[in-house]
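Every protein chain except one is present and positioned as in the full complex.
For reference, chains read A and B in written order, and residue numbers begin at 1 within each chain.
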Amino acid sequence: MMLFEAQGLTKTFGSLTVLNDVGFSLRGGCLTTLLGSNGAGKTTLLRLVSGLLSRDKGTFRLDGKEIQPQSPLWRQQLGVVFHKTFLYQNLTGLENLRLFSRLYQRAYTTAELRQKLDQVGLSRAADRLTRAYSRGMQQRLTIARALLNQPHALILDEPFTGLDQNGSALLLGLLESLKKEGVLILLTTHDPCLTHALTDAYLRLSRASLEALTPSQQAPEGCR
Amino acid sequence: MRRWLDTLKTLIWKDLLQEWRGKEILTSMLAFAILSVFIFNYALELDPRQRAELAPGILWVVIMFSGTLGLNRSFSAEQDQGSFDALLLALPSPASLWLAKQITNFLIMLLMMAILLPVYSLLYNQNLFIPGLIAVLIAGAWAFGAAGTLLAGMTVQTRARDLLLPLLLFPVLMPVNMAVVKAGSGFITAAPLDTFQVWIAALVVYGIVMTTISLLVFEYVILE
Partner (left out) sequence: MSFWNKKLTFLAVFAAVLLLLAFGLVLFYAPVEQNMGIVQKVFYFHVSAAWLGMLAFFVAAVCAGLFLNKADLKADAVAASAVEIGLLFTAIANFTGMLWARPVWNTWWTWDPRLTTMTIMAFTYVAYFLLRRGIDDPTKKARFGAIYLLVGFASVPLTFFSARLLRTIHPTIFGGGMGEMAMTPRMVQTMGFSIFAFTVLFVLLLITRSRLRLLAASLREQERRDDQEEFGEVTHA
């Protein structure tokens, strides 16, 4: 099982410290939910882990060996779902997937791509321009795109935004099967109750420091 | 190397396909260019011989202004969709994105010039199909993009966007302006090559210098 660790992670913007000497470990097959109030720095942490933002201090380790998140080695194993969809509006759903699969150098046939769209419930809209998709449909397409390179680690920033009940159920199902396949999952969400059943570990970010909690310690209020 | 070529092909195809579907960039550029050519007729009521000498200057000014319109849009698809994150994770290096955008912009400008030149020749009854002039305009278009694509990558991330690009680009483009007009005139008036070949050299040098700087520095435009 993959093991991803961070130690001494520090990030400041100007003289504003968002993360101060933060450390955590993530395991393959485990789903970790990152909690924290708005603007606490959750997105910053996710961007640091995905190599989209450079850190001031700290080390990352993959399976015990030090790694740079900007390196192709890490990036190739990563799937990312953020607020913004990163889809090209003048291309169809299918074409968007084909574009990214080519960039990831995966030679999927059209049939295989259609099957992936089917996995997220978009098979009927596959040949429509993304411009015509609803927010929920775009979110589903983004998830399909993130899974194209068969990532070993999946990072999601509020992935349930815009999804209706069916879409949320679909995503939860996907996350569950990905967990079984040994994928490492790190996510943030506005509604922790939704993912509580699947969550193996909680991390709480507050005032630039990170606290690890067990699910029993942090059963979000009102969840069952 | 192979990865770079594949990536370039994929990205260029994506941009050209989007443009083909949207047809926003080329049509605006062309409309603007042809309108400008009309306007110049009233601004410069000249006898045919003077007009012939001024042709490269007028043409280049028109090409530059409409080229700026196109440049403004070249990154808008990525910016509207929420920046370059998804691409960044899938690309071998940020510089490959610059090169793909540069080539796309260059091709669109060539297409525009291919339509503009016959139109101008027709309206002013002047034969512009001189190989030397065409070569100079092509080199000028590359040099234009070499500086412009980099700057457009920045301005698209600012508040003022479209307004800002000409202000940043035009001062930096002065050597190109001088070189294109001087070399172009040389070819049109069939002057002896050694009287103006230094301008051709200047144009080439500029293109090489700006391309190199852009390739080296572009990562700072899209990485944080």
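We take it that a contact is a pair of C-beta atoms (placed from the backbone, for glycine too) under 8 Å apart; a residue touches a chain by one contact, two chains touch by 3 or more.
Only a predicted model underlies this, so the values are computations on that prediction, with no experimental measurement involved.
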From B:Leu30, B:Ala179 or B:Leu215, residue that would touch the chain that is not displayed: B:Ala179
Residue among B:Gln79, B:Thr158 or B:Thr189 that touches the chain left out of view: B:Thr158
Footprint left on subunit A by the chain that the document does not show: 13-16, 18, 37-41, 44, 206-207
Footprint left on subunit B by the chain that the document does not show: 147, 150-151, 154-155, 157-161, 164, 167-168, 170-175, 178-179, 182, 195, 198-199, 202, 205-206, 209-210, 213, 217, 220-221, 224
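Please note the rule applied: only the chains that are shown with their structure count from here on.
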Distance between chain centroids, defined by C-alpha means - subunit A, subunit B (Å): 39
For the subunit B and subunit A complex, residues of the former touching the latter: 3, 6-7, 10-11, 14, 17-18, 21-22, 77, 80-83, 85-92, 223-224
Subunit B-touching residues of subunit A, taken from the complex the two chains share: 47, 50-54, 70, 72, 75, 78, 80, 82-91, 95, 99-100, 102-105, 129, 145, 149
